[in-house]
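Inspection log for the structure reproduced underneath, given as structure tokens.
Omission of a single protein chain aside, the complex is shown with its protein chains in their original locations.
A, B and C are the chain letters, set down in written order, and residue numbers restart from 1 in every chain.
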Amino acid sequence: MSERGRALIGWRNPEGPVSAPDLVQLADLLLSRRGEASGVALARSLVRAYGAAPMAERHAFLLLLAERYGPDAEGVARAVAALQAGEPAALEGLHAAAEPRRQELFRRINLAPGGTAALVGMREDLLGALPETPALRPVDEDFAHLFGSWFNRGFLTLRQIDWNTPASILEKIIRYEAVHQIQNWDDLRNRLQPTDRRCFAFFHPQLVDEPLIFVEVALTREIPGAVGPLLDLSRQPIPAEEATTAVFYSISNTQRGLAGVSFGNFLIKQVVEVLREALPGIRNFVTLSPVPGFARWLAAERKAGDQGLLAAPLREALTVLEQPLWHQDSEAAARAKAALIPAAALYFLKARDRRGRPVDPVARFHLGNGARLERLNPLGDLSENGLRQSQGLMVNYLYAPNEIERNHEGFAEAGTIAASDALRKALPG
Amino acid sequence: MSERGRALIGWRNPEGPVSAPDLVQLADLLLSRRGEASGVALARSLVRAYGAAPMAERHAFLLLLAERYGPDAEGVARAVAALQAGEPAALEGLHAAAEPRRQELFRRINLAPGGTAALVGMREDLLGALPETPALRPVDEDFAHLFGSWFNRGFLTLRQIDWNTPASILEKIIRYEAVHQIQNWDDLRNRLQPTDRRCFAFFHPQLVDEPLIFVEVALTREIPGAVGPLLDLSRQPIPAEEATTAVFYSISNTQRGLAGVSFGNFLIKQVVEVLREALPGIRNFVTLSPVPGFARWLAAERKAGDQGLLAAPLREALTVLEQPLWHQDSEAAARAKAALIPAAALYFLKARDRRGRPVDPVARFHLGNGARLERLNPLGDLSENGLRQSQGLMVNYLYAPNEIERNHEGFAEAGTIAASDALRKALPG
Amino acid sequence: MSERGRALIGWRNPEGPVSAPDLVQLADLLLSRRGEASGVALARSLVRAYGAAPMAERHAFLLLLAERYGPDAEGVARAVAALQAGEPAALEGLHAAAEPRRQELFRRINLAPGGTAALVGMREDLLGALPETPALRPVDEDFAHLFGSWFNRGFLTLRQIDWNTPASILEKIIRYEAVHQIQNWDDLRNRLQPTDRRCFAFFHPQLVDEPLIFVEVALTREIPGAVGPLLDLSRQPIPAEEATTAVFYSISNTQRGLAGVSFGNFLIKQVVEVLREALPGIRNFVTLSPVPGFARWLAAERKAGDQGLLAAPLREALTVLEQPLWHQDSEAAARAKAALIPAAALYFLKARDRRGRPVDPVARFHLGNGARLERLNPLGDLSENGLRQSQGLMVNYLYAPNEIERNHEGFAEAGTIAASDALRKALPG
Partner (left out) sequence: MSERGRALIGWRNPEGPVSAPDLVQLADLLLSRRGEASGVALARSLVRAYGAAPMAERHAFLLLLAERYGPDAEGVARAVAALQAGEPAALEGLHAAAEPRRQELFRRINLAPGGTAALVGMREDLLGALPETPALRPVDEDFAHLFGSWFNRGFLTLRQIDWNTPASILEKIIRYEAVHQIQNWDDLRNRLQPTDRRCFAFFHPQLVDEPLIFVEVALTREIPGAVGPLLDLSRQPIPAEEATTAVFYSISNTQRGLAGVSFGNFLIKQVVEVLREALPGIRNFVTLSPVPGFARWLAAERKAGDQGLLAAPLREALTVLEQPLWHQDSEAAARAKAALIPAAALYFLKARDRRGRPVDPVARFHLGNGARLERLNPLGDLSENGLRQSQGLMVNYLYAPNEIERNHEGFAEAGTIAASDALRKALPG
């Protein structure tokens, strides 16, 4: 073992920066006999050395993982031979033989204090390099498989986030909010402290201070059509007992390294349960959601002319959107509204991407969860971002407990889109 | 879906007891599209129904798991073909294809509140049936694989057990103590509350009140040779600061359903770290261990005569053990002691089982962890059980931090047994 | 300052046992300038030295407190002169002048870690000596006054005691239970863990592990008339939701040093609130109470003949109690029951002690709290103790929220005893 290796194990800094071969040396050791005796210490050294390595060396190390710690080819060959010879239990034996050695490496890295967080960080690094380095794909799959098992919903805990939550967690809420940016601590407090606001997050026991996903909820007297009034710092809160509607107005995933592990569906459904229990007066559970693909789709359809989904009169009506600041001119806004509604109905109910799915990613998420499209809200988000991505359009998805299974099955099996009558009637013609 | 099935999902009791087909119906549903939409609810129903089923139906259900939810044979065939055709990433693809569907089923069962505990309980049921039903082996392997990942040491927390611990946990310590039975609450208190006693356990976040493994520790002024004085209710405690030695005198696993997941090695090593930090005066970390295979081995060797490891004079000397209550007769006890020491040295250092390993299972555990055999203690455990299983012999294993890796590697690779000079010198001749 | 004093401050043990003058020396110091600068350290030394002193020296010290640290006589004389001269604010000034210096001493002792517990312990010591040493009375009054303020109900917290409570607290429940002795840990568990049992205690933040008072509650389907079935280890629990009645069957104060500080009234009323909130099905809040003065009173009345409250026929009927083991003979028991009921009605409704109050101390407590006498239960407690102190009689007091104020006022102002019609009708004649 090299002098550099000994330095890294002993937590001394070697001369020169930590390199990919250094990391591989530690990984080999961790997978060896010595790793059985001193796994915690070696894992700690590897985590620390990885953290000290520059990004280029991390990427090189991850690539070496792809090359070096795949499944044992000989073992697989033997298992395949046994299978083809019809040996008993051969099918099951194949699974063990085909497990990449990376999986065991990851499990051993997890022995280190902070090991889970370190592995999530490695995956984040990997995802940054994946587009240019497709050879990393198998490593990514191993991460995804492992995290799918470790971050199983049964291991997560739901916690309410409020003004008594530690600041170290709250600052992450500020940082991670992805839908309607939190401006500062006053804005944050306005989303947590009033009687008619709630926020919930999933946590994993090993990532103590890291919310994995969180949802912000407004309790209201009716289904809202615009996000501005919800976020207004000067609005008057209502007593929670007077609310009839819970509005999920923002859901944000926080850990890029956990991409592909699905939390949102479970979070929404558990928060619905929690709120029903605590506030029996709430009858409607809806979102107030952005429509991120709408503006681009609309531009393309307008360009497509008769080849597209928009008939000529509707295309004509939509020219009002070319007028600068149309949304500040009440007459133009009224016309825009009248044109956007049928266009949006086409977008949600008729438009499909190449794989035959609804174009809108947020729609795919909520419809896949079993929600239904409830109401279109043109002029729902007049922020710069809202105008750019969706011409100001927002939409409510409604989670009706007794419809969820049916909607989900219809969507998953036949692509059926659950929508309110009102929304269906908005289709032109 | 049958009326019975609907009753079980609705948490009503169906007519007649829950049966294996009922459980399979729920398992199918949980693995279906509907399981995607309502996984938590279905998993809860399955867990509840399983808990209500009689043991025979549980066993039948587990056997159905073996038959019904193995790997997808067609998918495997395709993946093997791809591998043999030299397709890229085929090796990795094989692992996914060969995963038994049981693994996904288990992950979905884990969505239920209490799901993890339920799965551990299922494995416990399975282990009860396994000896007579070898077809359950693949299901057992799936449990073992999953639990090895979920109960990774990185997910466990070490907690001290003391007299401020909730009674609901303490009663489990009483129940699970496997080495030196705890008689009652006074006996328990005597192992937890005095200044020179400690107890530590690993817990998993999902099994809140269930210690997975625990170790009882005595802090002493010297390495003890007998367990009686340690457990004496009337002994005088010493201040922890005056101790030089930490004695691990009992380690007990608690969850039969987690058999094969190794906790003991990690527990001992972390407790060593914790005690070194808190009590710098402690220099020796030893066990006071039973020798469960000794009496049987000794009987066999004495019968084997010259074919065995015991020379005639030693066999002759050992006849003192035939004298009833020899240990209460000081002269006989002295002779027994003189004869047991060389016999025990042979037992530990020379005797091997069919697989070439040390005969004693406790020895295999501690030597495998990197400890060394330190001292033989004839007359160490004069309880009825101690006399029956080991003719009263106990042994100290010593954990010397700077030897552990070397001892472990020597033992694992060459079967080398680390032992003190004194113990080696006890060998006859 | 003496060598002994310096040793005590330095936490070294002086030669010979700690004496009352040693303690006074520390108390003087604590009340001096030096006590202002180093109060915490001096208080800690005094607490420690007091704890090490033999009881005789503690009593001597407490007596010195009476002599040495009373009010400042000169200051009082000045304040009285000011008052009599009609000076403004003289009345208020008198209060400050008349404060015994002990009060400041106690407040300074409280600076020590564990100071509050130490002071409660001092009072306990004092109460042991008070009967023979009336000169300690003023010291006792100072303790009582201080504790009345410090243990104000506003500073107490209600906590449920259950099977998840730390063993260190549970063993105190076993030790302190004063009404129906807890035999062992199984008996304890039987009072805490079943679905239809509750236990609540008041705690003070400074006495972390010390319940001050606790009440044991059974949830039942009807008002019980005997305690045996409630404590039966083999009884079948009912679901809490099916209960209509909460039975307070045991209330125990734990800290003799807090004698005279009233907790019971507050505890019962808050537990009523907690249970009403959690279990709306509970409509009756009753006790099942012992009648500790009954047997003695009955004996005296029977002896008093026509001078007493019992008419001759009733006295005659009561002779059944002279038959050994009358309660095991069903015919005799029936006769005893018929005789005990009118006698008990007289005991509760007519008998008075010298100060004109009901004879029974438990009755005084519950009637003073505003409860009403609800039902007599002859044969309610057939334990040895129950027969000895009350000829087996028990009684239910009922806490009816809308009667409490009225009952309390009537009792406090006019000695009116609230009782059910049935109980009134049980009066002879």
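We adopt the following convention: a contact is a pair of C-beta atoms (placed from the backbone, for glycine too) under 8 Å apart; a residue touches a chain by one contact, two chains touch by 3 or more.
Small disclaimer: the values here were computed from a predicted structure and weren't measured.
Q: Where does the absent chain make contact, in terms of the chains shown?
A: For the complete complex, the undisplayed chain touches A, C.
Q: Tell me which residue among C:A7, C:A52, C:V80 or C:A332 touches the hidden chain in the full complex.
A: C:V80
Q: Can you work out which residue in C:L31, C:L62, C:A112 or C:L423 touches the chain that's missing from view?
A: Of these options, the touching residue for the absent chain is C:A112.
Q: Would you indicate which residue among C:G154, C:P239, C:P280 or C:P324 is in contact with the undisplayed chain?
A: C:G154
Q: For chain C, which residues touch the unseen chain?
A: Residues in contact with the chain left out: 33-34, 36-40, 70-71, 73, 76, 80, 83-84, 89, 91-92, 94-96, 98-100, 107, 110-112, 115-116, 137-138, 141, 145-146, 148-150, 152-155, 157, 205-206, 266, 269-270, 369-370, 404-405, 408-409, 412-413.
Q: State which residues belonging to chain A touch the missing partner chain.
A: Missing-chain contacts on chain A: residues 163-168, 170, 184-185, 189, 209.
In this text, only the chains that are shown with their structure count from here on.
Q: Pick one for the touching-chains graph, please: line, ring, star, complete, other.
A: Topology of the interface graph: linear, an open chain of contacts.
Q: State which chain is most central when centres are taken as means of Cα atoms.
A: Going by the distance between chain centres and the overall C-alpha centre, it is B.
Q: What whole-number Å value describes the gap between the mean CA coordinates of chain A and chain B?
A: Averaging C-alpha atoms per chain gives centres 40 Å apart.
Q: Can you work out the whole-Å distance between the CA centroids of chain A and chain C?
A: For chain A versus chain C, the centre distance works out to 59 Å.
Q: Can you give the whole-Å distance between the Cα centres of chain B and chain C?
A: Using C-alpha averages as centres, the distance is 50 Å.
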